[in-house]
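Report on the structure given below.
The complex appears here minus one protein chain, its other protein chains still in place.
A, B and C are the chain letters, set down in written order, and residue numbers restart from 1 in every chain.
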Amino acid sequence: MSHDDVLNPKSMPHDPEKATLEGKNKFLGFWFFLGGETVLFASLFGTYLALNGSTQGENTPENLFGLELVFIMTMLLLTSSLTSVYAMYHMKNNDFRKMQTWLGITVLLGVCFLGFEIYEFYHYIHEYGFTFRSSAFGSAFYTLVGFHGGHVLFGLSWIVALMIRNQKRGLNLYNAPKFYIASLYWHFIDVVWVFIFTVVYLMGKVG
Amino acid sequence: MRGWMGKFRSLFLFGALAMILSGCGVDNLSALKPKGYGAELLLDLMMISIAIMIFVFVIVMAIYAFVLVRYREKKGQEDVIPKQTEGNKSLEVIWTVIPIILLLVLAVPTVQATFDLADQSTQGDEGVLTVEVTGNQYWWHFNYEGEELATSQDLYIPTNERVYLNMKSSDVIHSFWVPTLAGKMDTNPGENMNTMYLEAYEEGVYWGHCAELCGPSHSLMDFRVIAVSPEEFDQWKEDMRNVDPEAQPETTSAQEGQELFNNNCMSCHAIGGASMGVGPNLTNYANREKIAGVFEPTKENLVDWIVHPDEMKPGNQMPANLVTEEEADKIADYLLELDHSEVGKDLPTQAPDEE
Amino acid sequence: MSTAVAQKRGLGAAIWDYLTTVDHKKIAHLYLVSGGLFFLIGGLEAMIIRIQLMKPDNDFISAGLYNEMITMHGTTMIFLAAMPLIFALMNAVVPLQIGARDVAFPFLNSLGFWLFLFGGIMLNVSWFTGGAPDAGWTNYAPLSTTSPGHGVDYYVMGLQISGAGTLIGGINFLVTIVNMRAPGMTYMRMPLFTWSTFVTSTLILFAFPALTVGLFLMMFDRMFGSAFFDVALGGNVIIWEHLFWIFGHPEVYILILPLFGAFSDIFSNFSKKRLFGYSAMVFATVLIGFLGFMVWAHHMFTVGMGPIANSIFAVATMAIAVPTGIKIFNWLFTMWGGQIRMTAAMLWSIAFIPSFTIGGMTGVMLAAAAADFQYHDTYFVVGHFHYVIVGGVVFGLFAALHYWWPKMFGKVLNEKLGKWAFWPFFIGFHLTFFIQHFLGLMGMPRRYWVFLEGQGLETGNLISTIGAFFMAIGTVIFLINVVYTSVKGEKAAADPWGVGRTLEWAIPSPPPHYNFVQTPLVRGLDPLWVEKMDGKEGMTPAEPLGDIHMPNASILPFMMSLGLFIAGFGFIYQVDNSAWLIAVFVGMGITLGSMLTRSLKDDLGHHIHKEELEADIKKGVAK
Partner (left out) sequence: MADNTNSKTGYQMEYERKMHREEMKQQVISFVMMILFTFIAFGMVIMEVDSYFVIPTLLILAIVQVAFQLYYFMHMKNKGHDMPALMMYGGAAVALLTIITFVTIIWW
């Protein structure tokens, strides 16, 4: 059987994402990549923690951050993590339609998150005059949160591209690993966000 | 703590090592010829480590030589297949445990020396001198805390006393190193101030280098530490405080030079006082060991410097062609008259070449 | 493609073949050639450094140029010469050693190479556009952030691009080794070179992201006005040092571990013995990799971290001597009782032991934190790291190249010329670098454009310069050997040394592009040796003869890298003129467009049919 034959419930292997050697390789390689990403974000967090006091006397974390927005963003992203779990659930049950639907919801939530983030940055820049160049704290804040935002943007584009590309093809052993690792990526973004809302916003508010 | 290695030194290996190594380099520059507390402590530490290393190396080389001589393939043996040994537990334990022991032997004095050199317990005590050291591209500023006086390039210290240095930089990272007196320490820009101490055992002029890449003239950022007896040091402080920046020089040429200097150079250079300008403090210029840290203190060099500092020290901050050659000549006359103290003059500037 | 290309191969077709190849053996050739060229450039820079330091107060080159020279020498040698040459070996050998037909990600493998190459070219373009980077290979802030011109920008963009390539390469090898091993090839049967590739790739995976972040911060500071290293706005320059060394120390083990692996294979081969203490060797490799992450601050003893941090890092650093010692002794005892055959490969390996031991021991001396206050940033350190890098890495590369050359190119390098290249290089190496330890202790800091007269440093520096010329002679003889062999060399057998133990020697030299007609069945450590001892000709296959699935060639990796290359220039020059943003958009467009093409166009590869394989076997190009 060739990889791009559409799967039917009967030919569906237990783990479609790992049923072929290519799938296994993608799966493992992507996990390793996430191991590297962990160090990447740790370096950014470290830099942020070293510099978050260097505010040059203005726009400190305490007076800048508003928790309402961050709370909403957190809920959006956490929920999107669950919806992508649902998508994978339907993938394993070989229900392509439902998988696409749940992925669509995931993307929607992700877009909302990104919108709020852009609004937040806009707000800081225009209401507070707090920019990337204001102070070392500003540089570190926008870099850390911006790197995460960049990951969200990339993840969204990736999932959307996959959805469109496979719209008419249904699930097969060639694209199942792709959907699977895209969802891993999405969860990882959530992992990073958990640390961002904790370390940057909540701990920033506590002072 | 001084000389805690003393008893070992009499051992043959150390004795021989010390002999060989101390033949290296010139007196006032080589880390192998310590003239102060830190350098001596560190030489002791180096000796311990070298001894351990020689010991290890000899063992490795003995096995190596034996193997190479004994187990070469000889003609006619091409088809012999040697026994395929898997390993040997007890041998492996031996060459794991022995290095661990050797490293522990090295680690203990290492940690001791590290803490010893970081000691700051007497800083700020009555009569303990602290000097604020600032690294600049490519010169050094020394501000003697609480003394209202400053020098550039030449650091004066009393012998046999701990002198603390509080170190920072005004631009990029530099590193303050006087090999014969102590190890080096970086000068960082910003909040990250470092502290170390010097203690010279003998009077002398000790050569210092900047040891951290800091731009094109990194290799020309030399300075000197001039150690004099405590009495002379007090005398020197006295002399320096009594300098009158406005004093009239003797020759007319120098008087004109002073005028020119005040008009062209005072924006960056100070005569007298302790604050740090854009350029070095020139109060005791005629007492300088070198011009700009590296050049022989002749009038010719000085004139060249004043007109073309960029050619002598690439990338330095002093603008070229501020004055003409003739004007520079007069300024040089003036600067070379800024001779305020006899202290330190009798010390040999440069140690004799290699013995 | 196998048939189409084989028929008529003009030069154009050959070039196109290499531009689009996803075959790990050809990618190995690409790495070898470009890494080799960069080694010559780096060597040339070293020669210029040594000529400048031939006598006191020399003005052979200017101060600014000198700083560019050392920066580019260090950067080129480490990132563009040593690492790619190591990658060349890994690509050529690892899949063969584990009995795989291919690597896990052939497409990414090719992408990794092109990223490295374009990054390397980018760095070197700086010579012609107004000045190379000049803040040392360590690029400490704020010297780097305030360095005028665009030199440091090239450093940032060049390393960022080639670093991405390295990371991709690392992940590729990890997955290859985990997933693609032939049946029976358990972890504890993997040859040491494969093991060290595995550990090295892990180090790459965890070390390079720190450099990536460091380079981003540096880029933001220099190009977009952020304030990470700007103390006036509350920045902290020490952050760069930590990020650099969190990457930088593992990096030096990334350089040496693969060669440790190669030496293990070579010693065992040419002593005709299995490796002594195999499991201890594996354990030591892993341990070195692990400890390698906890010692980075030994490069920063003089920064002012305080005695507690200094002591911790000192002791941790010393600990690395233990697993390294285990390796040294195991190599010695591998030879003990063996039948040592002095081939050129073995000669380089034999020379490595004392050279590296000296380098390692000066390393331990440096690790004594307080004593490092004297050694740091002097020629003592320069002596140390050239002893480990040249005496370990470069000797290792020469040894490994002699050893695997027949497998890579089908011809055995001339042994006599091999030995003639060795001696001048070996003698020159010790002449150049041994004396440098003393120069350092006698008060000569490193990165010094000139040293002054009358400080007792003249003789030492002259000797050092003379030594460098000897190394150049050795290198040139090696090059002559390469040319001579390619013209006159004889075709190599599958196992040209006659003592092959591992799987790569079971198939023809060079292997067909699918490596193994039938995946071999591995029955023990040193699988080929096991079969030989059982009186068999070659490996027993683990599967029946059948169609083989292979990936398709693609130009996309080249295009993606080219796009980033163009965008890199855009980033550098948009500071001067925002019109350069066009280059950013065009470049990123090419890259993203290629990525999109890759994901939209399915690439399922092709099959080599059984009949073709049978024909190949008849012709003798497969086995």
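Here, a residue touches a chain if its C-beta (ideal position, glycine included) is under 8 Å from a C-beta of that chain, and two chains touch if they have at least 3 such contacts.
If you're wondering where the values come from, they're calculated on a predicted model, not measured in any experiment.
A.B. asks: From the list C:F193, C:F206 or C:W529, which touches the chain that is not on show?
C.D. replies: C:F206
A.B. asks: Using the definition of touch stated at the top, determine which of C:V94, C:I246, C:A351 or C:V482 touches the missing chain.
C.D. replies: Per the contact definition at the top, the residue touching the missing chain is C:I246.
A.B. asks: What residues on subunit A make contact with the chain left out of this view?
C.D. replies: Contacting residues on subunit A, toward the hidden partner: 1, 9-15, 18-21, 28, 31-32, 34-39, 41-43, 45-47, 49-50, 67, 71, 74-75, 78, 81-82, 85-86, 89, 92-93, 173, 184, 187-188, 190-191, 194-195, 197-199, 202-203, 205-207.
A.B. asks: Mind pulling the subunit C residues that touch the left-out chain?
C.D. replies: 174, 178, 202, 205-206, 210, 236, 238-239, 242, 246, 293-294, 297, 304-306, 309, 549
Note that only the chains that are shown with their structure count from here on.
A.B. asks: Can you give the whole-Å distance between the Cα centres of subunit A and subunit C?
C.D. replies: That gives a centre separation of 34 Å.
A.B. asks: Report the inter-centroid distance (CA atoms only) between subunit A and subunit B in whole Å.
C.D. replies: It comes to 53 Å between the two C-alpha centres.
A.B. asks: Centre to centre, by mean C-alpha position, how many angstrom separate subunit B and subunit C?
C.D. replies: 37
A.B. asks: Please list all residues of subunit C that touch 2 or more other chains.
C.D. replies: 235-236
A.B. asks: Could you list which residues of subunit A touch at least two other chains?
C.D. replies: In subunit A, no residue touches at least two other chains, as defined above.
A.B. asks: Across the complex, what residues on subunit B touch subunit C?
C.D. replies: Subunit B residues touching subunit C: 21, 24-26, 29-32, 38-39, 41-42, 45-46, 49-50, 53, 56-57, 60-61, 63-64, 67-68, 71-73, 77, 80-88, 91-92, 95-96, 99-100, 103, 106-107, 110-111, 113-118, 171-173, 175, 177, 179, 182-186, 188-192, 194, 207, 209-220, 222, 294, 314-315, 350, 353-354.
A.B. asks: Mind listing the subunit C positions that touch subunit A in their complex?
C.D. replies: Those in contact with subunit A are residues 104-105, 167, 171-172, 174-175, 178-180, 205-210, 212-214, 216-217, 220-221, 224-228, 230, 233-236, 239, 242-243, 246, 596, 599-600, 602, 604.
A.B. asks: Show me the residue ranges of subunit C that touch subunit B in the complex, using the header's touch definition.
C.D. replies: Residue list for subunit C touching subunit B: 62-64, 66-67, 134-136, 140, 142-143, 146, 231, 235-238, 271-274, 276-280, 302-304, 306-307, 310-311, 314-315, 318-319, 321-322, 325-326, 328-330, 332-333, 335-342, 350, 353-354, 357-358, 361-362, 364-365, 367-374, 376-378, 438, 441-443, 445, 447-452, 454-457.
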